[in-house]
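What you see is the complex with one protein chain gone and the rest in place.
And then chain A:
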Amino acid sequence: MAEGVASEPRILPGLSALNRPYWTGGAEGRLMIARCGACGFYLHPPMPACRRCGSDDVGPQAVSGRGRIASFTINHQAWMPGMRVPFVFVAVELEEQAGLHVFSNVEGCAPEAVAAGMAVEVFFRAAEDVHLPFFRPVAP
């Protein structure tokens, strides 16, 4: 693997009122997921209203940052000049709700050690004005 952080250079997300808590909550070490105040349903990507109960009382709430790998791929192709490969692209199912997925990279172990169902926890890495959520294996 090339020196530096896998999957860089990055295309950073544009920030909006809705997605800002998710992409910047890491500044306080918190993973912020939109949640319905009326029925408790989590909504990611964040939405302005709850599609389950219809309530408008939806806002960001800190979650545990723990989850399991729902699926993963070891990506070998450099999609941009200088992109550091391989990297592991994952869908993490957060422990708060079945089907509550976030995309990320898993670091902190060999790519070959990543497996579906692996328990992971969030960590953050700052880039310009965002704090991107990443995941690493939970120590057994």
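Keep in mind that, in the parts below, a residue touches a chain if its C-beta (ideal position, glycine included) is under 8 Å from a C-beta of that chain, and two chains touch if they have at least 3 such contacts; residues count from 1.
As a working rule, contacts and distances are computed from a predicted model.
Q: Not counting the visible chains, the remaining one has a UniProt entry; which protein name from "Thiolase family protein", "SufD family Fe-S cluster assembly protein", "Nitric oxide synthase" or "ABC-2 type transport system ATP-binding protein" does it give?
A: Matching the unshown chain against "Thiolase family protein", "SufD family Fe-S cluster assembly protein", "Nitric oxide synthase" or "ABC-2 type transport system ATP-binding protein" yields "Thiolase family protein".
Q: Can you list where chain A touches the absent chain?
A: 6-8, 10-15, 19, 43-45, 70-81, 83, 85, 87, 89-91, 99, 101-105, 116, 130, 132
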